[in-house]
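The other protein chains are all here in position, but one chain of the complex has been omitted.
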Amino acid sequence: MATTALSRAPGSVAPALPLRRRGIAALGALVLAGAACLALGEVGGAGVLSLGTTLFAYVALAQAWNILGGFSGQMSLGVGAFVGTSAYAMALTMTRLGWSWLPGMVAGMVVAGALSALLALPLLRLKGDYFAVGTLAATLALDAWFDNWSFVNKSMGVSVPIQAVPGQTEMYVIGLVVALFAVGSAIVMRWSTFGVRLLAIREDDLAARLLGVNVSGYRLVVMVVSGMLIGLAGGVFALSLVSFVPDGMFAMSWTIEALVMVVIGGMGTVIGPIVGAVAVYYGITTELANFPTLSLFFEGGLLLVIVRFVPGGLWPFVVRSARRSLEWRGPAIRSARATPPPS
Amino acid sequence: MSVMTVRRATRVIIAGSLFALLAAGIGTIAAASTGASTRTITIGASLPLTGPLGGLGSDQQIGYRAEVNDVNRAGGIKIGGIRYKINLTILNNASTATTASNQARALVTRDGAIALLGGATPTISVPQADVATLLHVPFVTTNNPDDAFGSANSKGWKYAWDVFFKEETQAKTVAKWANVCASNKKVALFNDTEKDGTFERPLYEAAVKADGDRVVGTYTFPPPTTTFSSFITSAKAAGAQIVIGQMLPTAGIALVKQMKSLGFQPDVVILAKAANAENWWKGLGSLATGSGMELTWSPAAHYPGTPQILKTWGKKLSVDTLASAVPDFGAAQVLLQAISKARSTNAAKVNAAIAKTNGMFAVGHVKFSKNHTAVTRYLVGQWMHGRVVQVYPPVPGVKTECPMAGLR
Partner (left out) sequence: MNATTLVNGVLEGGLYALVALGLSLVFGVLRLINLAHGVLVIGAAYAALELFELFRLGPFAALPIVIVVAAMFGFLLQRLMLTNLLLKGPEAGIVGTFGLAVLGEAAFAAAFTSNGVSLQSSLATSSFKIGGVTLEMVLVTACAIAIACAGGLQFGLKRTRAGSVLRAAAKDPSTAELMGINVRLVFALTVALAAALAAVGGVLYGVSTGFEPTSDTSLLLIAVAVVVVGGVGNVTGTLVAGLAMGLVQAISVSVFGGGYADFTVYVLFFVVLIARPKGLFGQGAL
């Protein structure tokens, strides 16, 4: 079972390597990448620092969505629920209890994780489209609740104490750590027996159950991990936004951004969400900021092109193309290799 | 074979466009790092050019650009013997607070803006003011009622400044104007739950009470609401003859239509924010006749520079667009004057110069108070035959037309 699941894993570079060693290799690469980003932050100016901070938060957000949607096959339309609760928990502990940003961020993560666990109870009974719609309903209800709840200052919103917000360099490092944490979690989930069982559940949950896998237990764990990671990203967003209102923090747009990034980069892969976050946030959102309508056209159009022609996403496509050009031995081999499905 | 070719071609196209995107990105970085010419000063503004606040944001763009063009045409700003041209970089935040905040940050850190101009309404401006505070960059905004903006930072603003009217003036002026029309003194308030709406409601309540009116209905609703029949029915049953409110344009259009449909015919209707753009008339047609509109500028108010403004723009822009764009023109004047008085682009020096502002501008007299807001006058206009006419404070030869004709 392990080998079949692995060979189906998109973006797998060398299926011959044992599971754990590949995971360790990936973590090693992650550490190197993290060091490189740190160095980039050192040499880059304020522009790199602020761009990087937001980008890292989006990488974490996309990766968290990917862990739930890509690895476990549960499409969530409720990213805003966790971004919102985490940001609020952080702002409230900081303003009302006088906590600093670190415990505040941890509080946000814990509250977002707790919300996931709470929502998992009813939501995990729903399948496919209904799960997606359920997460959407929960988010909308939470948003409307916060809009009317005087404890959180209703629709007027709350803010993080501005003097408690770390400086730009610190924010960059915080963002980086959060992103590394999210990608690291994805790596651990991917290349472990846990991940293999998760794939089995995604592909055929009935079969996995018959083989003795605790399907709902696995799904619960994934949902909580994803919620906590979104909570961390939400903490970074809260720190950079400073003031926010329910309609912004529980917005549909968080889901949309995470989903667009993952689908464009490559759902169910570890690298894909990173590629997607860079392509969308850097390539479209910031580059086309002067042309908002055009950037919408780009985003929508790119989504359509990707799902229509490159359904696996950009990263698996790049890997496939690279491998094909490396292994090109003549027309016979090429046509034989052109057909296998990406994943 | 042909299918293969098509697939291959698709792949090539996709890969090609990706590389193009990447190259464009790298190109922009390179341009940003080398192209910072020595003779320009960059000022940034992230405005709601599209989305629900699109109408307000577009007028802001007109106002900001106009002032920058004026200054550049006159040779720019002189600092240390060198004349600098102003480069105004405008980004569109599509009426979203998150984007507004990110763009404000990018304008400073990536584009090298030494100061920022703000976007309309506290929803957009407050997150931008937070960024300015964090990055220590002077920030001047307008189209934000003073107290909603001033109170948004409990520790008090340091680098952020707002030039607009004060809610209390707004409430008092509107209450006075409403009483110009003979009516039964019963008021219905319609406010959305955004920052400005929440702030203005109690002030309206106090102001109309002070004028001897009675509030017979208070209705609040989330910003995207477009169905109002239960509120209208209730206000009508309570016999309200004065409707005062604050909401987004689309909501306002829906409200007036449904008032007409349900046969609710108050004498006075004034909806802040909703009626502040030309599309109020486009959306409602003659239904809008006689509805009120808040103004911070009008030709009849005779602020300094009014003849010049009318001469330059009077032919291109309608009075209602101008009424909405002039505050922005004024805010940009305040910022540029401060830079030129500071004789420096140093943030602290420019900020100190803004604090000292005291003089006449396109929006009238500007002097900042302790909470970093400068109170401008509040005028009431009325929609008549597709254009806006100032009716309060009274202008010789112009009479408020009441009851509101559009609803009858």
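Order of writing sets the chain letters: A and B. Residues in each chain are counted from 1.
Methods note: contacts are C-beta pairs under 8 Å (C-beta built on N, C-alpha and C of every residue); 3 or more make two chains touch, one makes a residue touch a chain.
Keep in mind the model is a prediction, meaning the values are calculated, not measured.
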item	value
Residue touching the undisplayed chain, where the options are B:K158, B:K257 or B:H365	B:K257
Full-complex contact with the absent chain, from B:H136, B:K282, B:K356 or B:R387	B:K282
Residues of chain A in contact with the chain not shown	69, 75, 122-123, 125-126, 128-130, 132-134, 136-138, 140-141, 143-145, 147-148, 154-155, 252, 256, 259-260, 263, 267, 292-294, 296-297, 299-304, 306-308, 311
Interface with the undisplayed chain - residues on chain B	49-52, 54-55, 95, 193, 219-222, 224-227, 229-231, 233-234, 237, 248-254, 257-258, 260-263, 277, 279, 282-285, 287
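The criterion applied here is as follows: only the chains that are shown with their structure count from here on.
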item	value
For chain A paired with chain B, centre-to-centre distance based on mean C-alpha positions, whole Å	36
Footprint of chain A on chain B - complex, ascending	4, 7, 10-11, 14-15, 18, 21-22, 24-25, 28, 32, 49-50, 90-92, 94, 96-98, 101-103, 105-106, 108-110, 123, 126-127, 130-131, 133-135, 152-153, 155, 193-195, 198, 222-223
In the complex with chain B, residue positions of chain A that touch it	45-47, 49-51, 54, 144, 147, 154-157, 159, 161-163, 165, 168, 237, 240-245, 247-248, 251, 253, 279, 282-283, 286-287, 289-290, 292-293, 305, 309-310, 314, 317-318, 321, 335, 338
